[in-house]
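The structure appears right after this line, and notes come after that.
In this view, the complex is presented without one of its protein chains, the others remaining in place.
Let's look at chain A:
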Amino acid sequence: MFKFVSGFYCSIVNMERGHSSGVKTPPTRGVVQKSKNKTYQQSYRSCLRASSRFALTPALTARRLNTSRRAPRLHNITEKVRPEHLDILMKTEWKLAYVTPLYQFRHTQLQSYSRQLSEFIAAEKQQGLAVEVEGLQSSFRVSFSVVPGMTEADDDAETVLIQIHSKPMFARQDKPQKPVWSGWLTCINGNPDYLQSLPQDFICLPLFGSSGSEVLTRLVQSWFQQTFDCCFGCLEISETCLHWLAALWTNCHSESSIQRLKLIWTIPVKPVLQVTYTVNPQDAWDLWSDIRKEPGEENEGEDGRSVDIEEVTRFIQGLKNHFYKHFKLDLSAGPLQQVSTALGSAKYSDLQQQIYDHHPHTTDRGCPPQNAHLENKDFKPTGNATFQQHLNTGNLEFFICIITTHEHINTIFTYYGWTNGYNLN
């Protein structure tokens, strides 16, 4: 669950680790052997590549764990995105999902999609599947629109906003209608290699956010699945993610004040104890920069040093240790549930079963084979970020984009997720 609390626009590009080894997709598409002994990063595809006339895109198992990310840059988004769109996107809690690339989705056909989705929802309602709280009388009006200005890289597809308004039987024309459900699909700072490698008719909008009833979300998702031959999957936020967010947001403090760093843990006793740990922003920043200064790090991407998972871990551990010295309570006893700053907030959701179900090496995804062309970048992370982290993060990889506007100290935070495909081998 995310809240976009509008604020700064910094984008953190998923910069893979190991600047020296480079992250190039091999131009010749062949099988690349994977070495198990060193830290590296490569992508490999199966033998059948786009050249296959059956358009069987390569299956790629990707267990992709970022152990480093580039620190975010700031962009002022007020110039680029319209205020009414910003209003919609911010200050709402979004539930995230990943989407595999969409087949033959056209930004020019949004009107037609609006109509089709309304009809679909009406049809499903007739079958008795969607019974909404507003009453059986109301029908729904769907609108698709483009939100220009959110993209950063040239290859990114424009963000699409979907809103569902309910049309009550006796509509009052003078009242402006609030949507009963909103959602968006976006691609921000997509990996250009991956985007360019997609076959012709596919568009990549891998991040889906929704706010509103579960029933409508499922309906919208199933319509997308039917129409564009894609797959949706839950993008759950794990504890490591929350650690990353805490560190990256604190990192933004020098450019835009985070106003506070709030972390919420729950301790598993009966009755449940909740610990809310709110740190003064300047002190959090001092701690963070102190950790960053410690020796041993290699240097410089174009925009400053990358952030390493060890630094993130040390940051969180430092906060926990300070807490322990006072209360003798080890916060690792319970999960970190929520991180929030003025730039945004993220909540850990309870669906741990879902993450654990997706065993790293299983191959059944329910994705149709035509879409199995997700890029595989494999890591062997060093240090403590090992298989334990596999289980924690599930099968997720992120491009994190923090968008804020200078005026309102608000942030749109966009999580950009990917997941692994499945192994055809």
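Some points to look at:
The rule is short, and it goes like this: a residue touches a chain if its C-beta (ideal position, glycine included) is under 8 Å from a C-beta of that chain, and two chains touch if they have at least 3 such contacts; residues count from 1.
Going forward, contacts and distances are computed from a predicted model.
For the chain that is left out, the UniProt protein name among "Proteasome subunit beta", "Aspartate aminotransferase", "uridine/cytidine kinase" or "Centromere protein N" is "Centromere protein N". Interface note: of A:Ile88, A:Met150, A:Leu287 or A:Leu336, the residue touching the hidden chain in the full complex is A:Leu287. Summarising the interface, chain A meets the missing chain with residues 267, 269-280, 283, 286-287, 290-291, 293-294, 317-330, 333.
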